[in-house]
Every structure is written in C-alpha cells, then in structure tokens.
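Heads up, the thing below is written out as structure tokens.
What you see is the complex with one protein chain gone and the rest in place.
Entry: chain A
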Amino acid sequence: MHSEALSGGFADPPIQSAQAFRKVMEAMARPGTIHEISGAEPPVPLSQAAGSVLLTLCDGDTPIHLAGGHDTEAIRDWLAFHTGAPLAAASECMFALGRWEALKPLSAYPLGTPEYPDRSATLIVECDELAAEGVELSGPGIEARAALSLPEVAAFRANNALFPLGLDFIFTCGSRLAALPRTTRIHAPEAC
C-alpha cells in the first residue's frame, strides 16, 4: 500500500459527510441541479466530488465495482483504507464508479427486484463536463423542466422505462455533482 492511500480522507468525518450528504440528497431530489461538494482529496483519476460521495455513502456493507480506468491500485488502496468497501463484479455491486464508456453496458448491474426495487446499483459517472444544459428532463423533483448534459439519451430513457426498477446515477466532474434518479423522464431533441 502506498502512503498516499492514507491521506485525502475527510478531516472531520461526521461534519463533512453530513454536509456532503445534503448535497447528494439535494442533487438526487432535484434532478438537473448542480452542487459543489468537496472534502476528499482522492488519487487521480478519481474526482474530488466522486471521492466525497464514496466517503459519505460507502463502507463495509457496500460492494463497489470499479470500471475501466478507475480500477487502479491507487484507487483500490484509497477506498480500502478510507471506506473498507469490498470490490465486486458489476452484477453484484451497490455502487459502481467509472467513466460512462467504461461503465456500460447498463444491463450488467442489479436493477432491484419487483418486491425490493431499492436493491439496485447507484452508478457514479465521472464526466469531463457537467452543465445544466442539453437534454431536457421532467419528473419528480422538477417543477417544470430541467436540463442536464447527459453522456447519451437512449440508455437513460430505457432505464426510466423500467420504473420502479432501474439504476440511479450520480454525475461527478471536479468538485461538482448532479444526479439522475430512475424516475426522471428524458425529452431529447429529435436528432437523438
């Protein structure tokens, strides 16, 4: 284990995770809104926002799937030291972390069961940009319309159609995050 795995956690976990969780909750309750979240200094390529989300929500009870370029020794060590979360295959994870291309296909993740739709994975998607523009959104948490720069349209539309089953998404970029629960309807321009 490298010594940098030992640093970069929350300095004051009870307070910082409470503040970070409120941002995550606001994001999940109001799809399309973008929130600043900080506290974690994780190893690259893990963003501050994704690191803070993982510190806030993950522990020994939450298997994590690391996809593609995020499956590095530095990130594995950092997660092991700070969260103790076990690593798992996509089909058995509660949280998955990676870039959009690496996380696909979405059919690999648990969608929940009809009796327990909450037993589905939450995907933390690292993005190069995150803006409240692009694809139009509506649904619970949105007064009229919201917009978010989603990496694609078809996959999220298919996920919404599975409701009440389905995956939930947290998009992270630097120190900012937004979220997309399974309830959000996607209104794409005709071109997509």
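One rule holds in what follows: contacts are C-beta pairs under 8 Å (C-beta built on N, C-alpha and C of every residue); 3 or more make two chains touch, one makes a residue touch a chain; residues count from 1.
The working rule: contacts and distances are computed from a predicted model.
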Identity of the absent chain, which is to be given by its UniProt protein name, from "Xanthine dehydrogenase molybdopterin binding subunit", "Alpha-D-ribose 1-methylphosphonate 5-phosphate C-P lyase", "ABC transporter permease subunit" or "Ferrous iron transport protein B"
"Alpha-D-ribose 1-methylphosphonate 5-phosphate C-P lyase"
Out of A:Ala5, A:Val24 or A:Ile64, point to the residue that touches the absent chain in the complete complex.
A:Val24
Would you write out the residues of chain A that touch the absent chain, in ascending order?
13-15, 17-19, 21-22, 24-26, 28-30, 56-59, 61-62, 94, 114-118, 120, 122, 139-143, 163-164, 168, 181-183
